[in-house]
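The complex appears here minus one protein chain, its other protein chains still in place.
Every chain is named by a letter (A and B) in the order it is written, and numbering of its residues begins at 1.
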Amino acid sequence: MIYAGIDIGSSTAKAALIKKNRLLGTHVIPTGYNPLNAGITVFEAVLEKVGVSKIDITAIVSTGYGRASVNFADTAMTEIICHGTGAHFMNPDIRGIIDVGGQDSKAILLDKNGQVENFAMNDKCAAGTGRFIEVMANALEVELDQMGDFSLKADKPSKISSICTVFAESEVISMIAGLQKRENIIAGIHESAAARVAILAFKINIKEPVMMTGGVAKNKGMITALEKRLGFELIVGDFAQENGAIGAAVLASRL
Amino acid sequence: MKEIKIFHDATKDVSAFADKIKAKQKKIVGTLCSYAPEELIYAAGFHPMRLFSSKSDIILAEQHLQTYCCSLVRGVLEDSLSGRLDFLDGTVFPHTCDSIQRLSDIWRMKGRYEFFADVVLPVKLNTQSAKIYMVDVLTKFKKDLEIAAGREITDTDLRESIKKFNLIRKNLSKIYALQSQKPGIIKGADLYTIVKGSMVMDRDEVADLLPAIAANIEKMDTPEQNGKRIVVSGSICDSPDIYTAIEAAGGVIVGDDLCTGQRWFEGQILEDEEPLTAIATRYMDRIICPAKHSSATARGENMISLAKKNKADGVVFMLLKFCDPHAFDYPYLKEFLEKENIKTLLIEMDDQQQNLGQLSTRFETFIHYI
Partner (left out) sequence: MPDKLSDKRKIKCAKKMRDIMTTYYLDAMTAEQNNKQVAWITSGGPVEPLVAMDIIPVYPENHGAMIGASKMGEDLCTKAEDMGYSSDLCSYARTDISCSVVKGGPIGGLPKPDMLICCNNICGTVLKWYEVQARFYKVPLFILDTPICHTRYSPEIAKYVRAQIDEYIVFLEKITKRNFDYEKMAQVGKLAYKSQMLWQKVLNTTARNPSPMSAFDAFFFLALIVTLRGTQIAVDFYKDLLEEMEQRIKDGISMVPNEKYRLLWDNLPIWYRLKWLSNKFSDHNACLVADTYTSAWCSAIKYTDENNFLDSIAEAYTRIYLNIGVDQMADQVLEMIKFYDINGLVMHSNRSCKPYSFGQMDIMKIVREKTNIPVLMIEADMVDPRNFSQSQVETRIDAFMEIIKQRNS
């Protein structure tokens, strides 16, 4: 019996398939305008990749911001439960999760059985989310996936004091005008975002080991900044970005 | 001036300064508002120290106070929780705004320091029953201090303390008056530092230094300059850079309505009356803060007379973001002033972040058109 999880985030849509306790495969595409279309496309793509067809799928759980739009799913669950379940599935020792997504960042605390004990999410503003880094990348005219590498080359990270994305952007622009090194500005951006995310982790008294999930987990600059803030190392798995979808698939198997 | 340098050194590194006080075997009691009856704390043999935020990143305080709390309250709590205020032996919270009220609860529940007192002063300052209550609260506070100090606070102690604070206040008023008469005679940043220093430094030292500074300034000639005369209004203005920026933009500060300024030090305590009643009278009658009430237009009238007395060309409102009492008064103060043809500028600040570049532009524009 094969189960599917579909995670429609604000910037990417992810799908995962599992069979028994084994991950069969995953797929990621940009979300675009229409979350339902994204859901259909990513689902079909993962089916093709793994080489199975729709009728082989016993149950589907959707998650993410667009979870309600995926009308072919059996049920929808929040990212919090899905990330918790996904992380526990990939590594049963995990007690804490930090997920930095496009719109939302969250810190999740798991109990020994992988059940969510507590969670915290960023408040309304975009500070400390993937969106924040994206806006800054635009302001600096740097490709988003280059941000991490630039950041690691910094010698003296700049200090960005504004929490608000709009103000921080103007701060960054005046730093560019002030001829500060791009590497340092970028490291400063990551430190600022990391500070916001770390606060969420402190709020729930996060316990180690902590897994980092979400698209931003690919950004080494952000990981480094976060580890510095938190004072411990983060575990980044191969499927950080697809973790929510994996969790959704696991939950589908329990329906 | 070497006296001013002492103030600069003390305010630059408050905790190093605190260590010096501790070396003298003095206990330090932090206060959070200009209504804290410092005279009593001093009379008990403690060192009263006004607390300001060190403006560090808010991390630990995030677990207690939401982002829509003013940066002063969040900043001071952050300092406490991160151990930057470990030199404190106690703290006193006079009741003021809603944010301080809850900070007091959180602070007390954390119980980091030996001594803790809420001095819940009346909010109404214009009735006889409020005055009686004020005296009652001060009497109770005096008892609490006596227990903490392990000794009685005599009338002589109180009278000496009153004299000391009167001397400090009188000299600060004098320095301000000189600045208003001969604008530019003292740099804004120095003015700020002297007031702030007077709130945190050893008061005996302050009382020795201030008369010398006042005398020195008095002897100086009126500086060549024709800056626009600016009065600053707000809760606190804890940044010398802002003073400097106003001057760089062509203004000169001739007076203020700040708790890091005249609101804190104006008004003498009568020396020949029963001390507690005299102290109470001063706190009832001093220039009012918006968290208190004496009449619905008291602050407006005071603003106008302050601006007129100092021949202000403009008033700059420096409001801390999320500070309710001041934000509520701003529209009417502005209206009152504009009726008198006095122009105003509103700056919303956050202790943690000041975009000086943007500020300068706004000051320049404002000063240019007044």
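Brief remarks follow.
Simple rule for what comes next: contacts are C-beta pairs under 8 Å (C-beta built on N, C-alpha and C of every residue); 3 or more make two chains touch, one makes a residue touch a chain.
As the structure is a prediction and not an experimental result, all values here were calculated from the model.
One chain is not displayed; in the complete assembly it touches the shown chains A, B.
Interface note for the absent chain: among B:Met1, B:Ala177, B:Ala212 or B:Ala327, the touching residue is B:Ala327. Only one of the listed residues, B:Ile21, B:Ala36 or B:Cys97, touches the absent chain: B:Cys97. For the chain left out of this panel, the touching residue among B:Arg108, B:Lys174, B:Lys343 or B:Arg362 is B:Arg108. Contact with the chain not shown here comes from a single listed residue; of A:Glu48, A:Asp123, A:Glu143 or A:Glu208, that residue is A:Asp123.
Across B:Pro37, B:Gly90, B:Pro122 or B:Gly197, the residue that sits in touch with the chain not pictured is B:Pro122.
Remark: the residues of chain B touching the chain excluded from display are 63-66, 68-69, 95-99, 101-106, 108-109, 118, 120, 122-124, 127, 129-130, 132-133, 136-137, 140, 290-291, 293, 296-297, 319, 321-322, 324-325, 327-332, 334, 348.
What chain A contributes to its contact with the hidden chain is residues 65, 77-81, 104, 115-119, 121, 123-124.
The working rule: only the chains that are shown with their structure count from here on.
Averaging C-alpha coordinates per chain places the centre of chain A 46 Å away from that of chain B. Contact residues of chain B toward chain A in the complex are 57, 59-60, 62-63, 67, 352-353, 355, 357-358. If you check the complex, the residues on chain A that touch chain B are 123, 161-163, 167, 170-171, 174, 195, 198-199, 202-203.
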